[in-house]
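Below, a portion of the complex is reproduced, with chain positions unchanged.
Going by the order they are written in, the chains are A and B; count residues from 1 in each one.
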Amino acid sequence: MVGKYLEQVRTKAPLIHNITNYVTVNDVANVLLACGGSPIMSDEPADIIDITSICNGLNINIGTLNVRTIEAMYAAGEKSNELNHAVLLDPVGAGASKLRTDTALGLIEKIHFDVIRGNISEIKTLALGNGTTKGVDADMADAVTDENLDQAVAFVKGYAAQSGSVIAITGAIDLISDGKICYVVHNGRPEMGRITGTGCQLSGMMTAFLAANPDDICGAATAAVCTMGLAGEIAYDYMQQGDGNATYRNRIIDAIYNMTPEMLEKGAKYEVR
Amino acid sequence: MVGKYLEQVRTKAPLIHNITNYVTVNDVANVLLACGGSPIMSDEPADIIDITSICNGLNINIGTLNVRTIEAMYAAGEKSNELNHAVLLDPVGAGASKLRTDTALGLIEKIHFDVIRGNISEIKTLALGNGTTKGVDADMADAVTDENLDQAVAFVKGYAAQSGSVIAITGAIDLISDGKICYVVHNGRPEMGRITGTGCQLSGMMTAFLAANPDDICGAATAAVCTMGLAGEIAYDYMQQGDGNATYRNRIIDAIYNMTPEMLEKGAKYEVR
């Protein structure tokens, strides 16, 4: 299934508007180019409507947010909804500060997101803030493991159904749900956590997958997760003595650049729950 | 001809002030160091006059502009003109949004730019906004090709003469004109378009070439274009199985770092029209 989603990205070459943090922005741009999309960045309220209007999708990432860029996030999100563009939220650091939590929750209230992608801790923060309690309790760990997988699947399904967005929780095990089904992805390498911004990169790339595959948001998000994880596995195989996280970062982007739909189809490891 | 311009950069090591987008800024800094210049970045109005005053050239790039940095662009540009420093404009996204188009046109009205460097679409937007119509019509394609080369050369000469700046249009074929002659450069690789910011990098490096070669702005700009394109060719020859756009990005900067004036002289492919 997943290979065809990558093929659509390569064929349609969607232009993605990113309002994203300045830490990982260059990698987000190069990953978008690697997968077959095109990036454009703009975070100035006076610029945002024109830019988002010529794009096919919008990626909002709240890392290094500030009062000016928050205003841009609302304006771009509302315009993209109006234009029926694919819109993704990456709630970086939700739960770590009141401003980030409030911004993520405020955006979710005003804007329809096709996908919200974060780690388990960020998504739990949003679910609690949105009043979801099903599956969220003090005992739920901050990592999805084989042991708590059933509980985590129930949680992600519940929050997806309640929020109306596809929810993607990424980590050692990745979960993607539209509220009815849940894809469980087993691609990836633990060393990816030693590179800054693999999550941000995935959010940028995923927006391109959403824009190119509007008829199956949940499948497209899953295909993007598999692409990133498989690229991490392929890149790891290229690592040589003396290589570390900087080289690994480059090799992951390279692996996305060289990935064919056939490679993705063959290498993707996912199940449906 | 072009080798001596690189030699001057290496000898004079110009310090270049960059007001540039946060997407590609790290690569701009490393390319400036690779070619023999030095970078400094500052975009705060209260900081800009002091910083630009100690530099040898100014590179204004309007990608990810905002109201604060636009103010800085005007102030730094006017100060640099007063000090007779080399000043370059990279009108990223002119034509894509009203703010970007207006900012580029406003800057051109207030500030003398030694060089304006952009792609054909951005330069056409500026030419039309400045009232140039010669050679610009609805039929003119958004890429310079062997087929429309004569028309494109006429256009770039016309806009250079009208604007009083050297105009550099980069793409598969690059054109650099001062209004009288036009250099046509054939260096480069199509894969360079799959890396974010090769244009931004070229603008930063070109400003160092201008600062180090003030007596021949058009020749210096051409030498910078040849350097970037030749580096793209050399880097491509180093690509191995599994390498992609992230590694290619690094190899292009590496190739600039290792390029000698002799290599540039031998590898540059340009003609005069």
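Convention: a residue touches a chain if its C-beta (ideal position, glycine included) is under 8 Å from a C-beta of that chain, and two chains touch if they have at least 3 such contacts.
Fair warning: this is a prediction, and the values are worked out from it, not measured in the lab.
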Per this structure file, total copies of the shared sequence (2 shown): 3
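Here is the rule we go by: only the chains that are shown with their structure count from here on.
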Distance from the mean Cα position of subunit B to that of subunit A, given in whole angstrom: 34
Partner subunit A, residues of subunit B touching it in the complex: 21-24, 26-27, 63-67, 93, 96-100, 194-197, 242-247, 249-250
Complex contact set, residues of subunit A against subunit B: 22, 25-26, 29-30, 33-34, 39-44, 46-47, 50-51, 54, 68, 234, 238, 249-258
